[in-house]
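One chain of protein is taken out of this complex; the other chains stay put.
Here is chain A:
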Amino acid sequence: MSVSTADIKRINPLIPIRGKITKIVQETPDVKTFHITTLDGQKPFTPLPGQLAMFSIPQVGEAMFSITSQGPNHLEMSIKEVGQLTRFLHEVEEGQECGIRGPYGNGFPIDYCRGKDLLFIGGGIGLAPVRSLINYCVENRKDFGKLIVVYGARSYADLVFKEDLFENWPKVENMEVFVTIDRAEEGWNGHVGFVPAYVEELNISPMVTITCGPPIMIKFVLQSLAKMGFNDKDVITTLEMRMKCGIGKCGRCNIGSCYVCLDGPVFTLEQLKLLPPEY
């Protein structure tokens, strides 16, 4: 029972469909990736890269998460333990049933990215939304130019999607992956330092950039990209605000006259500069 974006608009978009967690991957000490299907093992719906879903354990809570990847029969969401719902999720086992509704939001501008070289910049759990587009580009490799990933986290243990970073993506044709951690540690031979500085060191020429991470990282990455001559309309990021309805009605995720759940979460820096600085 797969539901398309058009279908979700016909049924009640505020009521979740029943789902099941079929696989749980421990990414870092506080991040797990959950594979979600319908009860009969199908993909709940087919999101665009960058879209969001409202995920619920009805007796505990409901929250919006980015869909980090998808397979033919499942969706993946990578979730950090930060509050009541996520704490519960980090305790459950495979087979746990849940509620899911979506997909919500605009997703990444794939048509605009098509045929271009792409630079992906992620920090910490911020690689989760970006990964949906990276995997889309990998699956449709011929449609895109060079792919570069620059990713960092506090420590080796905090790096998410290690299999993708160190095994899958480096093998992809014309794709480079650069990983850094904040402070040196035993057993790590890779780069040490913060993501914005690393991006500058790599001396990458301006291209379409997709970036997501903690607000402080984004702030400095944007400064670095500006210094390196990147065009505001080619700097793409995803925002986060508290969301409840997911369909632009409940009112809480507004930034100016935009609703992040509906008009976002993906914005270009050019668009962000027109919004009040409330994020």
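Worth a mention:
Everything below uses one rule, namely that a residue touches a chain if its C-beta (ideal position, glycine included) is under 8 Å from a C-beta of that chain, and two chains touch if they have at least 3 such contacts; residues count from 1.
Everything below uses one rule, namely that contacts and distances are computed from a predicted model.
Matching "Ferrichrome ABC transporter permease", "Bacterial membrane flanked domain protein", "3-methyl-2-oxobutanoate dehydrogenase (2-methylpropanoyl-transferring)" or "4Fe-4S ferredoxin" against the UniProt entry of the left-out chain gives the name "4Fe-4S ferredoxin". Only one of A:Pro29, A:Gly71 or A:Gly95 touches the absent chain when the whole complex is considered: A:Gly95.
Only one of the listed residues, A:His90, A:Lys162 or A:Lys244, touches the absent chain: A:Lys244.
Contact residues of chain A toward the unshown chain are 9, 12-18, 57-59, 61-63, 82-86, 92-93, 95-99, 215, 240-242, 244-245, 247-252, 254, 256-257, 262, 276-279.
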